[in-house]
Structures are given as structure tokens and as C-alpha cells.
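In this view, the complex is presented without one of its protein chains, the others remaining in place.
Letters are used for the chains, namely A, B and C, taken in the order the chains are written, and counting of residues starts over at 1 for each.
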Amino acid sequence: MTVTTADNTARAKGLTALANPTRFLALVRFVIWPLALATALAFAVGLWMSFSVPDDYQQGRTVRIMFVHVPSVWMAMGAYIVMVSGALGVLVWRHPLADVAARSAAPFGAAFTFLGLVTGSLWGEPMWGTWWVWDARLTSFLVLLIIYLGLIALWSAIEEPARSARLAAIVVLVGAINIPIIKFSVDWFTTLHQTASVVRMDGPALAPEFLYPLLVMALAFLLLFVTLHLAAMRNEILRRQIRTLQRKAARSARGGAA
Amino acid sequence: MTTLFGTKYFFYIAASYGITAAVLLSSIVFVILTHRRHRLRLRKLEESGLRRGGAKS
Amino acid sequence: MIALLKRDIRLALRSGGGAATALLFYLAVVIAMPFAVGPNPELLATIGPATLWVGALLAGLLGLDRLFQADSEDGTLDQMLLSPVALPAQVFVKSLAHWLVTGLPLTLMVPVFAVFLALDGTAVAATMATLLAGTPAISFIGAVGAAVTVTLPRGGLLLSVLVLPLCIPVLIFGVGAVRGAMTEPDPFLPPFLLVAAISLFFAVIGPFAAALALRQSS
Partner (left out) sequence: MKLVADDIAVMRGEELVFSGISFAVENGGALVIRGENGAGKSTLLRALAGLLPLESGKIEIQNVEPEFGEAKVPELCHYLGAENAMKAAMSVGENLSFWQDFAGQPHHKIDEALELVGLAGLGDLPFGHLSTGQRRRISIARLLVSYRPIWLLDEPTSGLDAESARQFAGLMEAHLADDGIVAAATHIPLGLAAAEEFELTGVAE
């Protein structure tokens, strides 16, 4: 079985060749270790660069938090995009792995959103003097976190993967339609209550020596997400196989149909 | 690099990197552990039940 | 279709129906606030509209999980799925019935509650207007949550987690509009129109998404 050297961003979702789980599991086993290596490498370089960069004259040392905050925020949104494409895969193309992809992306999406919130609040604290300020970005990420947790609860609440796939896909899409509305209302809400100093989360136009570490860290986060996502998809497929075997064992224990 | 530790911001930077590392590492560990657990249960089921397709991992 | 609307309203008004409980819950929320915050009128006046809005949102969510679950349990949902009438239209009618029985009465009760919360004329008018425009959105978004959780035993909890984030824009613009009416610099009309726009938007999206979800659970 010749596995084309799929580069790490070629998700299994789109390729119909990978529709059946067995070939997908083989691909994951083939790709997972090089990906893990690349992730570790990217993190090493990223961290080294972010610590060797001089202090930013405006925001003092805390700008280093940006190297962690901004990639988390990007990946939080990236995970939701993965879920939306998974949801479309389920509802439109009925791709068997689409739900597996969407379902395994959700926990990491929630983790990155949580990280975005924590690092954002840590970054702002010196300026604002409090741990939480109803700043537009932080607020919309808080709402995104609730949406993620709701989806994770929905996926685990419904026993049958076939049904939970389509129901979760509907909620993912309705959520996706809502995110711009929420973003718009939160921006309006926060600009109305003008806080003392609005911290510009994505920072002023970044001087190049800040941009490179940021991009490398972002790449590291992306590689990590891809690796974890593929591994989580593998776990999900194994979980479903276990479930099928258990039901088969239960049925044969009942003597089965005539 | 050394000047970094003396400043009052050190706490915030350390905290944010620390929490990020904690969350990311725990996700990695979680994924690996569930993978091992599933493979174990799958092997146990294999002896008794019919193997429903899926690569030998 | 009209029959469905009439039946649903009649059912909700009957003793076991959700309408009475939603109104009582709303009363409880509004009464509790002054006790929690203290009696001084200015403070009450500023948080009055917010209390009425949050109460309306929570009371709306309260009755939603039974919107389809009752029909699913007694077999009526099967008949709805079979009927030649388009399912989204039926969901629209059921959500409308839910709004007529929870959202509307809450709005009409605002002048009564205004007395407890020391609200003046403009505040009452603004709150009623925004609630009238905003509570339908709660019913229509809630219908999606109700349809998704129809087969789950404890669906109510999951429904609130799924629906609450989607209702936040309605809450923000609703209360924002009322504040706009009360304090001079802030605008009343733009947020008010946005609330109405959101309601209309979900009057279309909600029933289709809910119908799709109901089809999955047959």
C-alpha cells in the first residue's frame, strides 16, 4: 500500500481514499512520529527565539506572553474551523470520518480557548489591575469556550455515534452562524463600556524581531494541534470499534436472533 | 536573559508559560493514555469477539 | 397548522402546561433582585431592565425542553414527521406557540414588575419594546436546542448550555437598547433594531435547523 507522503496539513477528512478507517489508522501510524518530532523542534526553536528577543519598549516584559496567547487564540479558532468542515462533511458529503474529525477537535479547541483566556488575563493584569476585564476579545472567547463545552457535552450525551454526529453537526453550524453575531454584539458591548485602557490584544504593528518568534510559535501550536488531532481521531476510531465489538459480544451472549 | 527573572513581570510570564505547558502536556499525556487503554481493551475483546476490521496497531 | 397552534396554546395554559411555571419563575427572579440588592430606588432603576431581561431569558429556557419531548414521548412527534405539512413550518408554529405562552405574557407583565423595580415610564416602555422584539429569538433559538436534546433523558441542562451562548447577543442588545432609552448619550434605535433583526433571522434559521435535528431522532 503506497502511502503518498501526505504533508502534515493534508487532513484525512477531505480524501475519500481515506474514507475507511483501516487505511486512515495506517496513515496515522505512519505520519504521527515525524509530526511529533516536527512539533518538538518547532517548540524548541520558538521558545528559544521568544526568550532571546529584547524587551518591548511599550509593554515591557509581558509582551512575551503574546507568544503564547496569540497562537492559542488562533488555534482556538482553527479548531472551530475544523469542526465546521467536519460538520459539513457529515451533513453534506456523509463522509464517515467527518464526525470523528469534528468530535476529536472539540476538546483541543476548548483547551486552546481556555489557554487564550488565561494568558490574555495574565497579559492584561499588570495594565488593568484586575484579573478579568470585559474586553471584547476575552469576552467573545469566554462565549466560545461555553459553546465548546456545550458541544463536548452533546457529543458525549448521545450514545450512538451515527445520531450524535448529525445532531452535533447541526449545533456546530448554528454556532458558526452565531459567532459573527456574538463577536459583533460583544464588540458593541465593550466599546459602550469603555474600560480604562483598552489593551490591544494583537499588539501594535509588530516589529519584525517580534513577528518571527510569534510565527514560529504559531507553527509549533499548529503542528501540535495536527498531531494531537490525528492521534485523537485514531483514539475515537478505536473507541468505536471497541463499542461495536462489545455490542456484538452482548448480542452473541443473548443467543442472537434466530 | 538573566535580567528577566528580577522584574516584577516575571510572575506573569512564568505563570502564562507554565499554564500553557501544563495544559498542552496534559493533553498529550491524555491522548497517549487513552490510546494505550483502547488498544488494551481492543486486544482483550479480540480474543473473545470477532475482529471488526481496523489495522493491527 | 392553525390547529397545531391552538392545541399547543391550549395545552400550555392547562394546569400541567409550562406557561404558569414560567410566569411564576419570572416573578421569583424579579422579586428576589431587590432583596439581594437593597431597596434604594436609583440602584434598582439601573438594574431593573437587566433583571427583567435575564428573568425573561431564563424563564424562556425553562419551558423549552418540554417543547418536543412531550410530543416525542406520547407518539405525537411521529405523526408530525409523517404529516404532509413541512416540518420547519410546524416547528415555527410550535415555537410561536411557546413564545405566545411565555415570551409575550412576560412582556405584558413588565408594568406590574416596574413598580417593584422603581422603573419610570421610559424604562418600562423601552423594556417592553425590547422584550417584545427579543423574546421570540429565545423561543426560535431554543427550538433548535429542544430538537437536538429531544431524545436525551436529562436534555434540559444540555439545552441551556447549548442555547445560552447563542442568546447572548439578544441579551446584550436588548438591555443596551433600554439603557439607550434611559441615559441620553447612548442610542436606543440601533440596538433595538438589531434585536428585532436577530429575532427575524432566527425565525428562519431556527425552524430549519430544528426540523433537521428532529428528523435525526425518529
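Here is the rule we use: a residue touches a chain if its C-beta (ideal position, glycine included) is under 8 Å from a C-beta of that chain, and two chains touch if they have at least 3 such contacts.
Because the structure is predicted, anything quoted here is derived from the model rather than measured.
**Q** I'd like the shown chains that the missing chain touches, ordered by label.
**A** Computed over the complete complex, the missing chain touches A, C.
**Q** Given the contact definition stated above, which residue among C:L81, C:L100, C:A118 or C:L200 touches the chain not shown here?
**A** Residue touching the chain left out of view: C:L81.
**Q** By the contact definition given up top, give the residues of subunit C that touch the hidden chain.
**A** Interface residues of subunit C facing the absent chain: 2-4, 6-7, 10-11, 14-17, 70, 73-76, 78-79, 81-85, 218.
**Q** Please give every residue of subunit A in contact with the chain that is not shown.
**A** 160-163, 244, 247, 251-252, 256-258
FYI, only the chains that are shown with their structure count from here on.
**Q** Find the most central chain, measuring centrality by the gap between its CA centroid and the centroid of all protein CA atoms shown.
**A** If one averages C-alpha positions chain by chain, the most central is A.
**Q** Between subunit A and subunit B, what is the gap in Å from one C-alpha centre to the other?
**A** Here the centre of subunit B sits 15 Å away from the centre of subunit A.
**Q** Using mean CA coordinates as chain centres, what's the subunit A-subunit C distance in Å?
**A** Averaging C-alpha atoms per chain gives centres 32 Å apart.
**Q** Can you list every residue of subunit C that touches 2 or more other chains, as numbers and ranges?
**A** none
**Q** Check each residue of subunit A and list the ones that touch at least two other chains.
**A** Expected reply: no residues.
**Q** Name, in rising order, each residue of subunit B that touches subunit A in their complex.
**A** My answer: residues 1, 4, 7, 9-10, 12-13, 15-17, 19-20, 23-24, 27-28, 31-32, 34-35, 38-39, 41-42, 45-46, 48-55, 57.
**Q** Where on subunit C does subunit A make contact in their complex?
**A** Result: residues 144, 148-149, 151-152, 158, 161-162, 164-166, 168-169, 172-173, 176, 186, 191, 194, 198, 205, 209, 212-213, 216-217 of subunit C touch subunit A.
**Q** Spell out the part of subunit A that touches subunit B in their complex, as residue ranges.
**A** 20-22, 25-26, 29, 51-52, 60-62, 64-65, 68-69, 72, 107-108, 111, 114-115, 118-119, 122-123, 125-126, 224, 228, 231-232, 234-235, 237-239, 241-242, 244-246, 248-249, 252
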